[in-house]
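To keep things clear, I will list the structure first and then write my remarks on it.
Left out: one protein chain. Kept in place: all the others.
Letters A, B and C mark the chains in the order given here, with residues in each chain numbered from 1 onward.
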Amino acid sequence: MTRFSAMSLLKNALTGQKGWGEQWPDSQPRAEYDVVIVGAGGHGLGAAYYLAKEHGITNVAVIDKGWLGGGNTGRNTTIIRSNYLYDESARLYDHAVDLWEGLSQELNYNVMFSRRGVMMLAHNVHDIHSFQRHIHANRLNGVDNAWLTPGEAKVFCPPLNISPKARYPVLGAALQMRAGTARHDAVAWGYARAAAARGVDIIQNCPVTAIRRGADGAVEGVETARGFIRAKKVAVSAAGHTSVLMDSAGIRMPLESYPLQALVSEPVKPCFPCVVMSNTVHAYISQSDKGELVIGSGTDQYTSYSQRGGLPLIEHTLAAICEVFPIFNRMRMLRKWGGIVDVTPDRSPILGKLPVKGLYVNCGWGTGGFKATPGAGHLLAWTVAKDAPHPINAPFTLERFTTGRLIDEAAAAAVAH
Amino acid sequence: MSRYRIPGKGRVDHAAPVRFSFDGRSYTGLRGDTVASALLANGVHLMGRSFKYHRPRGAVTAGSEEPNALIGTSRGKGRFEPNTRATMQELRAGLVAESQNKWPGLGFDLGAVNDLAYPLFSAGFYYKTFMWPRAFWDRVYEPVIRAAAGLGRAPSEPDPDRYASRYLHADLLVVGAGPAGLAAARAAARAGLRVTLVDEHAEMGGALLSDPGVVIEGRPAWDWLAATLDELRALGVRLMCRTTAIGYYHQNMIGLCERVTDHLDSPPENAPRERLWRVRAARVVLAQGAIEKPLVFDGNDRPGVMLAGAAQTYLHRFGVLVGRRAAVVTAHDSAYFAAFDLADAGVRIAVLVDTRDAPPAALLDQARRRGIEVLAGHSVTATTGRLRIRSVRVNRVRDGQVAGGRAIACDCLLMSGGWTPSLHLFSHTKGSLIWDEAAQTYLPGETIEDCHVAGAGKGLWGYGAVLADGDAAGVAAASALGRAAAGAAPAVAHDRTGSGEALRELPSDLAPSLARAFVDFQNDVTAKDIRLAVREGMKSIEHVKRYTTTGMATDQGKLSNINGLMIAADTLGKAPPQVGLTTFRPPYTPTTFGALAGYHRGSHFELTRKTPIDPWAEEHGAVFEPVAQWRRAWYFPRPGEDMEAAVARECLATRASVGIFDASTLGKIEVAGPDAVEFMNRMYTNPWTKLAPGRTRYGLLLGEDGFIRDDGVIGRLADDLFHVTTTTGGAARVLTMMEDYLQTEWPDLRVWLTSTTEHWAVAALNGPNARKVLEPLVEGLDISADAFPHMSVAECRVAGIPARLFRLSFTGELGFEINVPARHGADLWRALMAAGAPFDICPYGTETMHVLRAEKGFIIVGQDTDGTVTPEDAGLGWAIGKAKPDFVGKRSLSRPDMVAPGRKQLVGLLTEEDDVRLEEGAQIVDDPDQPLPMRMVGHVTSSYRSATLGRSIAMALIENGHSRIGEVVHVPMPGRTHRARITGTAFYDPDGARLKL
Amino acid sequence: MQVTVEELAPVARFSLRVRDKGVAAVGKALGLTLPGRIGERADRGDLTALCLGPDEWVLTAPEDARDRIAADLAAIYARAPHSLTDISDREISLRIAGPAAATLLSIGCPRDLDRLEPGRGVRTLFDSATVVLWRDGPEAFRMDVWRSFVPHVRPLLEIGQEELAAGL
Partner (left out) sequence: MLLIHCPYCDETLPEAEFAYAGEAHIARPADPMATSDEEWRDFLFIRTNAKGPHYERWRHVHGCGRFFNAIRDTVSDRFLMTYKAGEARPALPAKEGAE
């Protein structure tokens, strides 16, 4: 692997860019691995990287049905934040943000983590209560999150409409300065390149059709389109497709997969300095390095794997954007696309061991998986290597749905009275 | 008249000059021009700068696929718009246009230094650098990268224009009004279908507008076009110009965006600027034609280099010559016809370079007759000229090897790399695309939608074939809908058929690393970048696209995708289909946010519900707060009062005498039928069997997960009839939940649910004098304490209005809620205000209501509960019918974690300093001196200043709170930490003596 | 004017819920046969019954008939249990009439109005409001809108009227 440096860039400039080799080889599956990770998104590739780097486990394959980074990793709006309410969630996401901050250097790959600040808008008294509760909890958890008056919010984000006459006036905002965005593809590519450099096999276009268990019930490996691959441990990090796979291992999951849409505008000169989220009107927006406004929409009401969302949702999303930012009315939507998000009943992820020996899962991230990428990979690697959860992901078990110990951020935030 | 406009030629109105300005300079065009055709007519090719290298660029197309000629347009305040395609924007009087992405000017742009650094910039450049030193990314690199990126500037003022939307239903929607679309629409309309025909251009006709020489059904193309459009109108076909089919959604729903006024000099008042159409069509014919491909060679992006078909369009549609001395380079027959037409119009064709060794003899013959030099088996390896092409370098090619070339002077270079079927909408259906080896392009395969691709979109070429195919598509649509249809494939004379070859970058003798052979013009992606990306392991076309950004510009790869694919496939040594094709994504062309937002702007963004008493509150200076979709009176400030003062006054007045409150927004559901009581027993936690008619009870509703969902007072009006009230925000949810259980779990129960929320207007009277105010107005009911005790309900008349009267209290005072038919709500309110005047009756809002109930420790679902709270947690265990075998949520209450110790329980909280009001949402700890992260044991759910008690009060959810009454906890706030004592939740009149009045 | 929108005077309006054998009995008490298919209506004099669901009808009658209807049905409740709920004040009725009536409705109603023949009515959607939409004639519609939604629906219709008046 050619290390990226000023020197290597200059050398290649003078030699017609001939010196760059493959960032990762397109590996063929071997008969057996210590660990097989299903799903070559940021989470799965990250797990492979940390397995190799921090646990010395390099006989690892990451297998994907398509091209790496082609799932939700490459289809999200790249928002990164950690100002969650509950201690469990705050620790989980803050762990990820810690890793984001050094990730470019760690991977020698510029993932363009941009600390632009994420501002969440309050539009009614209930929002204010909810945000205050978040801010106080975050403060005592050591997570930065501050309250802004409408005027302060306007200063931080000039395009914002703070007219009290608005249908949903901005009554204030919660701002996490440490939060921001990153270049989603680069995260997958950076992890792939770094993992491959440490001997991990990355196997693309190889659908895993089933998980095979032995007579003793323990995992034996995975059935794939290119035949059976033996593995001591199997970690499934396949987002919306987890249910189908787990079913083959005899485990039924509390998951549902919904279509989620996002869109970008035509590129324009810098006009939007931060990330703004409004859960009340469903508007999520930032501006990419390229100049496009990146806008998150909602999920359609029905479960689906079609990656083909409907028009009404986009209409509502852009109405919401124009409500909060009226100057964008004449901007144009350039491209919209759909992803498949896997949602648990409490909208928190499941990350840990399963009741099957050698089987691990990382799923249920809903619409919020990208921000957790380094953390999820790091914790999944730990859990697989030690066959025990890290304290940070210990609460995010499958069992919580039996005992009732749910981690329900949405319920805590979104009950209107 | 400019030297590039041919008098009398084209479809523009030569008698109607139109003035406009570009970069501050004034120009004249003609009615019917686009900005691009008008500028070309004035000899202006330089229209923009590219994204990365800021290279000078001119229009390369004459359509919506234009990647280069993007301009900013404006027509007064708030009406600026970036990235408009000069090739689509029709000229209008006074149009102000500006070029983009340049500084200080379009002719001299400092950003062009990037172009010198071309050898340094490579695919994925950004991922490989700007990492050292780490801190520089935020402060230096990223801001610089961002400032250089982007095309036009964003609008800076709110948009005053209107946008509209409509639903439209059709038997057949035809997208594209070229020959295929026209023939399809005609055949289907003749068979009696409801047909809609749309086209993105200002007028219909498609390719016919650029080929007037073709003869169809014995008529010259333009005559046939006019006659056909007349017939379609006569057959009732809906014809929509300037209307782009932006996306193809489930089950033949197609989104259309109609540009209504942008082409008008002065739009009529109230006319929408654009209109979104949501079309549902039984059948769809996609007749979107094909898009010409550029050729990839060094300097293929200079102003003056354009697609041959575009030059032909500028000539015939606009009467504009794109140059006086043209060179042509082509891999397809079609460019010959462009060359011929230009030659016939007086343009000198300096050379016609054909990449093929053996072009069709017939074409060579026609070229010879026009004295055009054709160089077959040749390549173009370079161009010169800074802001406009000056010459082209032409080389002989033998077995892929390039021989020494010669430079040929020209002022424009027309290129054609063949044609790509336009299958974007077809791909939106998830339809499969199949690689056609012969045509070297993708053609439509299977789709799940009832749709049919016709004409050039299917790879057909030549008007005869295309018209016949369109006609057949129309017939097929008709018969699919059970209508007999007779085909009538139009006969064509002077047809222009042809074929070509598909290429990678042209053979060159230039070092690949230096060649600026552009694949994606706007994003400045060259063949070199694509080959490098593949070498770096980007083996899927999706990776190549994302790594190089080819195909991600505002033309969405319409020009670049296939060229990029051919080059990637060649580098990989694979066949193109093995490398794949990036998915086309909606919209077909960029669509304004405004059009998609439609009517949902300002007050119409989302509806605001108002009660019958709302106008009175507004008259009397109420401040409102939004609650769910409603707006509710929050408090009624008197002159000089702030919120706290107003609320304090309202509270004291109510406790001292009487207050009146608009409770109309509370949800109301009539539960009626022989099994009503059984239904109530199953839904709510409480027992209902023994509740006598005429009595009411507080009802608690759980989700099946055991957590509190809603609550409200419920009255039994008769054995079989309950009047259920819900929270304001819960009304719809609760009714849906009830219907769900009733219809799907207990269909055997004979009970029906009807929402009466809006039928009743509700005034709540509270305070020791409430009865005194009400009694004189009541007819047909004795409301004395004994005859009508607390928690009663009865029908009667109040102020002459038929009413449903409740005696209940959410304030701890003697209270009544008077329900009257909504139309009488305002009258009732005024009558009560009048009757209450002697008692200084005080109207109060939601805030005072919240304070009064908090003084009594009554919860508000959604504030003191948050979807994770059980009845026991909230101290409402008493509301559970212990003897009942089952009710919704009962089972969940015995799950391990619901009965485990350490649950957060609702308690009262009194700060040690009376005047300290805790913040709602403040977190609670046992040890204030611990380091971060702190162990939090709960949070404040409600907190108020209580005028009644002369101190602050609060409610909180605290771990094991019920067993910690009397203990002190700490609330660390920025700056200081407050001490507070845990108490019961009833702060005022705990034994409810005041209710017994 | 291609289309007019006017608010109609209140009428007695009931939501009637009944099923199985009760349907015939209730119909008899009302003096008409309750239509069995959703979207169909039956009339007796100025009493109208529109079928909105498998066990649901909306009854409309002159105001002065309210008490009699209630009494007639109360009389048969024991034999034919049902739910009769007065919703006279729940909705406000708008009349939309004129050559462009259907076009005006198409700004908010997703249904194919060509398939709603005169004499029929359905519950559907107008923008974000649930409405009962009656087609009284080829160019005459009636829309029952929940009272608190009228301040949203009415201005939206006015915007549509202005748009139609602009002719584009």
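Assume contacts are C-beta pairs under 8 Å (C-beta built on N, C-alpha and C of every residue); 3 or more make two chains touch, one makes a residue touch a chain.
Please read all numbers here as calculations on a predicted model, not as lab measurements.
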For the chain not depicted, the shown chains it touches: A, B, C
Touch with the omitted chain, as defined above, among A:149, A:163 or A:402: A:402
Contacting the left-out chain in the complete assembly, out of B:704, B:779 or B:913: B:704
Candidate in contact with the missing chain, chosen from C:31, C:53, C:99 or C:138: C:53
Hidden partner chain, touching residue among A:210, A:244, A:394 or A:410: A:244
Residues of chain B in contact with the chain not shown: 249-251, 253, 278, 280, 430, 448, 704-705, 736, 739-740, 743-745, 747, 885-886, 890-892, 894-896
Positions on chain C where the hidden chain makes contact: 37-39, 52-54, 56, 110-111, 115, 122-125, 130
Chain not shown, touching residues in chain A: 241, 243-244, 252-257, 301-306, 308, 310-312, 342, 345, 401-403
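Just so it is clear, only the chains that are shown with their structure count from here on.
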Pairwise touch network: line, ring, star, complete, or other: line
Of B-C and A-B, pair with higher C-beta contact tally: A-B
Distance-maximising chain from chain B - centres being C-alpha averages: C
Interchain centroid distance [CA atoms averaged], chain A/chain B, Å: 22
Centroid spacing, where centroids are CA-atom means, of chain B and chain C in whole angstrom: 33
Where chain B touches two or more other chains, by residue: 165, 278, 603-604, 606, 608
Multi-chain contact residues (two or more partners), chain C: none
Of all residues in chain A, those that touch chain B in their complex: 4-6, 8-10, 12-18, 20-26, 66-67, 69-70, 74, 87, 90-91, 102, 104-105, 108-115, 123-126, 129-137, 139-142, 161, 166-168, 183, 185-186, 189-190, 204, 265-272, 281, 287, 289-291, 306, 308, 310-311, 314-316, 318-323, 326-337, 402-406, 408, 410-417
Footprint of chain B on chain C - complex, ascending: 10, 15, 17, 55, 77, 81-83, 85-91, 103, 106-107, 109-112, 114, 127-129, 146-149, 151-153, 155-156, 159-160, 162-163, 165-168
Contacting residues of chain B [partner chain A, same complex]: 51, 79-83, 119-120, 122, 125-132, 134, 137-138, 142, 145-147, 149-159, 161, 163, 165, 247, 249-250, 253, 255, 276, 278, 428, 430, 511-514, 528, 532, 535-540, 542-543, 546-547, 549, 552, 554, 556, 585-587, 590-594, 596-598, 600-606, 608, 625-628, 705-707, 727-730, 860-863, 865-868, 892, 895-898, 919-923, 925, 932-934, 936, 939, 972-974
